[in-house]
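Only one protein chain is missing from this complex, and each of the others stays in its spot.
Order as written gives the chain letters A, B and C; numbering starts at 1 within each chain.
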Amino acid sequence: MNFTNPWIDDDGDTLREECGVFGAINATDAAAATALGLHALQHRGQEAAGITSFDGTEFYSRRGLGHVAENFSSQEAIAELPGFMAAGHVRYSTTGGSGLRNVQPLYAELASGGFALAHNGNMSNAKTLRDELVSRGAIFQSTSDTEVIIHLVATSRYPTMIDRLIDALRMVEGAYSLIVMTPEGMVACRDPLGIRPLVMGRIGDATVFASETVAFDIIGAEFVRQIDPGEVVKVDFDGNVKSLRPFGNQGSRPCIFEHVYFSRPDSIFDGRSVYEARKAIGAELARETPVEADLVVPVPDSGVPAAIGYAQASAIPFELGIIRSHYVGRTFIQPSDGARHAGVKRKHNANRGLVEGKRIVLIDDSIVRGTTSLKIVEMMRDAGATEVHFRVASPPTAHSCFYGVDTPERSKLLAARMQLEPMREFIKADSLAFISIDGLYKAVAQKKRDSGCPQFCDACFTGDYPTTLTDLETRVDREAQLSFPVGKVAASA
Amino acid sequence: MNFTNPWIDDDGDTLREECGVFGAINATDAAAATALGLHALQHRGQEAAGITSFDGTEFYSRRGLGHVAENFSSQEAIAELPGFMAAGHVRYSTTGGSGLRNVQPLYAELASGGFALAHNGNMSNAKTLRDELVSRGAIFQSTSDTEVIIHLVATSRYPTMIDRLIDALRMVEGAYSLIVMTPEGMVACRDPLGIRPLVMGRIGDATVFASETVAFDIIGAEFVRQIDPGEVVKVDFDGNVKSLRPFGNQGSRPCIFEHVYFSRPDSIFDGRSVYEARKAIGAELARETPVEADLVVPVPDSGVPAAIGYAQASAIPFELGIIRSHYVGRTFIQPSDGARHAGVKRKHNANRGLVEGKRIVLIDDSIVRGTTSLKIVEMMRDAGATEVHFRVASPPTAHSCFYGVDTPERSKLLAARMQLEPMREFIKADSLAFISIDGLYKAVAQKKRDSGCPQFCDACFTGDYPTTLTDLETRVDREAQLSFPVGKVAASA
Amino acid sequence: MNFTNPWIDDDGDTLREECGVFGAINATDAAAATALGLHALQHRGQEAAGITSFDGTEFYSRRGLGHVAENFSSQEAIAELPGFMAAGHVRYSTTGGSGLRNVQPLYAELASGGFALAHNGNMSNAKTLRDELVSRGAIFQSTSDTEVIIHLVATSRYPTMIDRLIDALRMVEGAYSLIVMTPEGMVACRDPLGIRPLVMGRIGDATVFASETVAFDIIGAEFVRQIDPGEVVKVDFDGNVKSLRPFGNQGSRPCIFEHVYFSRPDSIFDGRSVYEARKAIGAELARETPVEADLVVPVPDSGVPAAIGYAQASAIPFELGIIRSHYVGRTFIQPSDGARHAGVKRKHNANRGLVEGKRIVLIDDSIVRGTTSLKIVEMMRDAGATEVHFRVASPPTAHSCFYGVDTPERSKLLAARMQLEPMREFIKADSLAFISIDGLYKAVAQKKRDSGCPQFCDACFTGDYPTTLTDLETRVDREAQLSFPVGKVAASA
Partner (left out) sequence: MNFTNPWIDDDGDTLREECGVFGAINATDAAAATALGLHALQHRGQEAAGITSFDGTEFYSRRGLGHVAENFSSQEAIAELPGFMAAGHVRYSTTGGSGLRNVQPLYAELASGGFALAHNGNMSNAKTLRDELVSRGAIFQSTSDTEVIIHLVATSRYPTMIDRLIDALRMVEGAYSLIVMTPEGMVACRDPLGIRPLVMGRIGDATVFASETVAFDIIGAEFVRQIDPGEVVKVDFDGNVKSLRPFGNQGSRPCIFEHVYFSRPDSIFDGRSVYEARKAIGAELARETPVEADLVVPVPDSGVPAAIGYAQASAIPFELGIIRSHYVGRTFIQPSDGARHAGVKRKHNANRGLVEGKRIVLIDDSIVRGTTSLKIVEMMRDAGATEVHFRVASPPTAHSCFYGVDTPERSKLLAARMQLEPMREFIKADSLAFISIDGLYKAVAQKKRDSGCPQFCDACFTGDYPTTLTDLETRVDREAQLSFPVGKVAASA
């Protein structure tokens, strides 16, 4: 969960959700509600934010690099976005000034009128589609894969807007949760497997959509239900809500990492409280790999719920052995006579008075590259911990995500590079354990993982990708990306 | 502790430490160390930051509004501050462009050469001294009281710099922790009662000073000792450290609110771990005013250590019933059909899945105006809590601080306006209790408060100010400020 | 000439060339040369500037609002634009942040590779073409008509780039001078009538193109020749220059206003020195409408060459009766007790010592709305002039331009609203005279205007538009725009 990690400069040692989306229709102040909703989704994308609104006649757009609050909290900003329908987007991964081109919602003037699109997810055949469109004379204004959808809609030969949209989506492969605005109303839809989340709510006469339920809490909206995998929901300006299922039923494979890390703990994802899921993971982890220790210490903030679960299940006291700063910002220049790891100390500091002379269990949500884990173990030892046991609230992350999560290249993932015991040595812990894949499924109320037809997308742990990966298959490094290491989930010094 | 409260727009419903100071001498990269040190002290002042350095010949200054990381993390910023001696300052309370004049360190060219000064605290006779200086022809460049000290030094008739400084400080009344730089070296000193904190550390050949020990942790420096009340420590460029005590021994009255809220929990203040002190306060609170409940919920983040202490002492589970956002920034425009309290929801959200149907104990560090407490109680009820009991880890805050803490006017303090039961009604809790003043002293390892000669400055709770308040005594509203309400510390519905 | 008028806030009382273009190929520092070239063309567009470069592999773009010097004078800016080919553009008329989308060169990734386009001129069937393209699925990223050309190229079915470009241009109606960059080289071309200017130069191995010859002077390039009407010049990376004439010979109709005002006086336009042309206009004006007076006073700076010509032909002394400020910028707040016309005084001040008691002849290049003319006449009278005779170095401007000049709506043009005598009354001059249309042609070395086949585009004076105006013909106000008032060219009080 990123209620943990507001830092931009984590050296890539984290997984990042690439986007959050929000939409409101038939709302008195659609843009103001959208700004608040996006603010509650800020953890899903901190690099840029955009809102597009519609007042019955015109579309209005405003986009900016940085946080929602920096771009959309002023009266002036909201006044530029009049109307009773609006959609917004937060994203990672736009760098440089020209990056503004890629900030969503994307907007185009089609022959049928304005068309605005906010997209969370990633298409696995975007490059292939783009090349075909360009060869037919399409001119792209961004490097965003999302724009492919707009060109597919623009060149579709179907007569109605909704048919053109469905025609376009049939060609698309991968993960998408979309919010579309046209002069006829709003369309919200989720890819056939429902990989990325999307929920629907209501406040007064307004219908709202968002990546997570926390976006409803902030505006006082009621959570109605999630959009189903493959569902297309259309809302018009009279408030009529119509549900279409043009892709049939292809099963459901929501991203299990939403439970582990991406979603806020106060969200409801796939029918369950994320906080409770994380506590259950911690408790399961305590049962799977217990340890004798004096303190359970979360790696703040993402490890906190799992650590509370671990502490309650193990009856070892939960304590704040690491204090994090709320003021992080950029990397500082290091003084030459400074001690090691000032970088991590800028964010985290050992609570020395507590840790000294103690055996501690550290709880973190995941290990990506492992470099931060190493620094934190060393920080605990420098502060006088006698033993440091590392417990991870997810299985080893050994595969890249192609569905909208910004993972490092596979070769940088610690669990893709080494087995369990070398990992333990690398991070210098006295013991290291990950929750098992079945333990994880148990914690989210499944009996176990159904390997023939898994209940979630867990490709980052298993390499079992639920869709074809068309663009990737043309690349020589495919094997390296997809090979599957078999490994243990616990090791001790 | 402000590892809780990174928000600027808390509507004044908090107490704010006004400053943090840091100094380094005989350090290879004095400015880089100072920037990191100030970053660790960011919670003591978020409005502006400044650093002044000295390279043996020239003084260099750089000041800016906003956070340390925004102003001092770049290579360019540090390159503008060469030299082996530097001092820095973070502060609240400068508004507008011209406010830059008030950002410290203040610097002046005296007849004896450059003189730079960073000050944490507040003088209670500043206005009186300033008027006298102006009548003799002194021209002030800031509205900061700190500048008074520089003019007193400039016009002192003593021959040496250290004597001129001591001559100046003899005229000053109130609280000050100072770091001074001259071409002869660095001087660190603390007012005769040691109201504001100041500690000394060492790394390699360098001597460092800071408001809190966390500033040493971040640069890997060793904490040597605190500067004693009334002590003047002088360090020259050969590394000689000399301690003077020109004001005799007037007793020790450090601010007890550093333990309650101001200092970071990972700091050592007045010889004790702040985290342990806060847990002890929570445990004492559980003993003084127990309650039957299902969950102990901290008001994040400042209530967390006391809540852990309360939970451990009461054996009620500690749970995150309130999730806070890391992305706060400004107030947003409210949509007209939004629910109540979107403002507080921008920062805090109820963890509904957890709270629903439960009896909860909320733990907060203090109540200032009470408006935030009310919103949080209502948020818990909206989320389905069946009972909400409010416990406060400090006695009622009923008096203004004149020693460098930004308190609202007395008439705005809830505890100055009403007795306990009306307070409970105001915040709509089922019960409300504050720790007793003696309980607080017990938690910080005193038997009880020595009312003849209190061990701490606790004027904000007791109205017992340890110095004369010269400027205030000329004001008509003195009575209103100083009268002392006697009240209970616990009430139930 | 706009070496006269660097003011943005002239209340629309001027005609503005909409663009200037520059290109360089096979140049060591193509972007640096382009920046200087654009700077020399700054008078042709002051709102925004852009440069695109090509280094053999990639295209690089940088665009900004404001002057060339603000955006392209730094080492960093030029370093972002590597390569041996570059093209640039200056323009008026982009407002607001989103305006950046319209700043040229426009760039697109076509199936054949990158395609960059800088355009001076205006298409008179752009809207019609755009509607057709959008109906076929094209998505426009700007509101600029120039983008139409790119989509026409992108969807052309011809096999080579040059054929696709010519195919596109055959569909276009109106005025254009284009500089195109592709991975194969640079193409420069001018519409079939050569309405807007374009010249070719050479420096070392580099071939350069520009709107005016002054752009060659600034980089020390040699002026080779103008691009002919309807000519397409193609330069490859081996330095081969190939001239195509795909549109046949449709005659030549360059804009005569380039001589009157747009071009810099030190440029060579259509084979003649602009300065000499202006002096000749002034001399012809003196012959056509002489007046007895003490001083010839130019309205600075655009009236200066014509005033010198008038003074030399009339033997009345040339004097600076109006002094202009070089520091103009924005409109200021007017003090309520200020005198009238402080706005114009911000730019111009009467040289009272000179003017007092004198009969003066004011020379200006043109009258657009007439409001500035009125203020200047009044300023002369306020300074004590006994008679003020107004002479205009162009015929009455009575028609809008549809070929790339920003004219006010026709109804705002003084000469479209009234005959000569009412105009004289409006500006309060003692006498008013314009040069005759034949006098103007004489001054540029023609015997007279050939009304069957005019040698220039003079539609702003005559309403005789050299192309069809497809977009306009669908509009109801066509008659109002095109009707032709017949009037005298001289009147006296």
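The rule we apply is simple: a residue touches a chain if its C-beta (ideal position, glycine included) is under 8 Å from a C-beta of that chain, and two chains touch if they have at least 3 such contacts.
This is a predicted model, so every value here is computed, not measured.
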Visible chains that the absent chain touches, using the contact criterion stated earlier: B, C
Chain not shown: contacting residue from B:Ala49, B:Ile150, B:Ile333 or B:Ala383: B:Ile150
From C:Val148, C:Ile268, C:Cys401 or C:Cys460, residue that would touch the chain that is not displayed: C:Ile268
Residue, one of C:Leu100, C:Met171 or C:Ile218, that touches the chain absent here: C:Ile218
Per the touch definition above, residue among C:Leu65, C:Leu320, C:Met418 or C:Leu472 touching the missing chain: C:Leu320
Touch residues of chain C, complete complex, unshown partner: 3, 6, 27-30, 32-33, 35-36, 39-40, 42-43, 46, 67-70, 72-75, 78, 203-204, 206, 214, 217-221, 264-266, 268, 273, 275-276, 301, 304-305, 308, 312, 317-320, 323-340, 342, 345-346, 349-354
Residues belonging to chain B that touch the chain removed from view: 61, 98, 108-111, 134-141, 150-151, 154-155
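What we mean here is this: only the chains that are shown with their structure count from here on.
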Turning angle required so that chain B lies on chain C, C-alpha fit (0 to 180°, nearest 5): 180
Intercentroid distance (Cα basis), chain B paired with chain A, Å: 37
Where chain B and chain C are represented by their mean Cα positions, the distance between them in whole Å: 64
Chain centre separation in whole Å, for chain C relative to chain A (CA means): 53
Set of chain B residues in contact with two or more other chains: none
